[in-house]
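Coming up: chain A.
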Amino acid sequence: MNEQFEPVIVGFLCNWCSYRAADLAGTARIHYAPNMRDIRVMCSGRVDPQFVLKALREGADGVMIAGCHPGECHYVSGNIKALRRYILLKKMLKQLGVEEERVQIVWASASEGIILAEAVNKMTEQIRKLGPLDWNKTVLGGGNGYGKLAPIEAEVEAEEV
Partner candidate 1 sequence: MKYGYYPGCSLERNAYAYHQSAMAVAEPLGIDFIEVEDWNCCGATEYITIDLLPAYALVSRNLAIAAKQEQNGNGNQLVAPCSACFLNLKKADHYMSESPELSEQVNQALAAGDLNYEPGSVTVRHLLDIIVTDIGFNNIESKVTKPLTNLRIAPYYGCLMVRPANIESFDNQEYPNSLDKLMKSLGAQVVDYPLKAHCCGGHMTQISENVALGLIQRLLKNAVDYDADAIATVCPMCQLNLDAYQDAVNKRYGTNYRLPILYFTQLMGIAFGMPPTELGFGKEIVDAKPVLDKIERGRLENE
Partner candidate 2 sequence: MSEEKVGVYICHCGTNIAKTVDVEEVATWAGEQPNVEIAREYKFMCSSLGQDLIEEDIKEKGLTRVVVSSCSPHMHEKTFRTACERGGLNPFFFEMANIREHDSWITDDKEAATKKAKALTNAAIERVVHHQPLEPIPVEINPNTLVVGGGISGITAALELADAGYHVYLVEREPSIGGHMAQLDKTFPTLDCSACILTPKMVDVGQHPNITLLTYSEVEKVDGYLGNYTVAVRKKARYVDEEHCTGCGICIEKCPFKVIDNIFEAGLGERKVIYRPFPQAVPKYPVIDTENCVYFQRGKCKACQLFCPTEPNSIDFEQKDEIIQIQVGNIILATGYDLFDTRRIPQYGYGRLANVFTSLEFERMVNAAGPTDGKILLRDMETAPETVAIVHCVGSRDKNYNEYCSKVCCMYSLKFAHLVHERLPGAEVYNFYIDMRTPGKGYEEFYHRLLEEGTHFIRGRVAEVTDAARNPGEEGKLIVQAEDTLIGKQRRIPVDMVILSAGIEARSDSKEISQLFKMGCDFDGFFIERHPKLDPIATMTDGIYIAGTCQGPKDIPESVSQGAAAAARVSSLISRGTVMMEPIRASINQEECSGCRICNNMCPYNAIVFHEDRHVSEVITALCQGCGTCVAACPSGIISGAHFTNDQVLSEIEGILWDVRKQPELVPGD
């Protein structure tokens, strides 16, 4: 293969909409970037911020959270909760110096294989431009990532109440 950087994206796909969307994309033989490696969760609401952080810490260049469209969540509103956590998580990552393109949330219904595929392509391109995420350097090397990390994670939970 050529020299260009191939980012690794970890995808958390909800069982009912986005995972089926990915299934459909495949069945329809829609070709898109193979850079997204997906993990199935029952609902995007299951995606714990620590999953995202772990993925980024341990080598992923980006994380995609994909769920049903707002209002179409199989579990009524799990995706909305996911969105709320996502927004706070982004705030935090921003302070840690992680570019916001690296964590994205996508809505794709079971019939929207094309939308998921396009989202993966777009994200892959964006991160290719950004280059690899070296957590140890970007976040820890940059120093006092700790100071920030703690309080905001508290905020993430506080928001849930």
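Basis for inclusion: all candidates are chains of the complex that A comes from, given by their letters.
Heads up, the rule we're going with is that a contact is a pair of C-beta atoms (placed from the backbone, for glycine too) under 8 Å apart; a residue touches a chain by one contact, two chains touch by 3 or more; residues count from 1.
Computed from a prediction, not measured in an experiment: that's the story for all the values here.
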For chain A, choose the touching candidate in this complex from 1 or 2. 2
Which of the residues in chain A end up touching candidate 2 in this complex? 1, 6, 8, 10, 16, 19-20, 22-27, 29-35, 37-43, 45-51, 53-55, 57-60, 68, 71-72, 74-78, 81, 85, 109-111, 117, 135-136, 140, 145-146, 149-150, 153, 157, 160-161
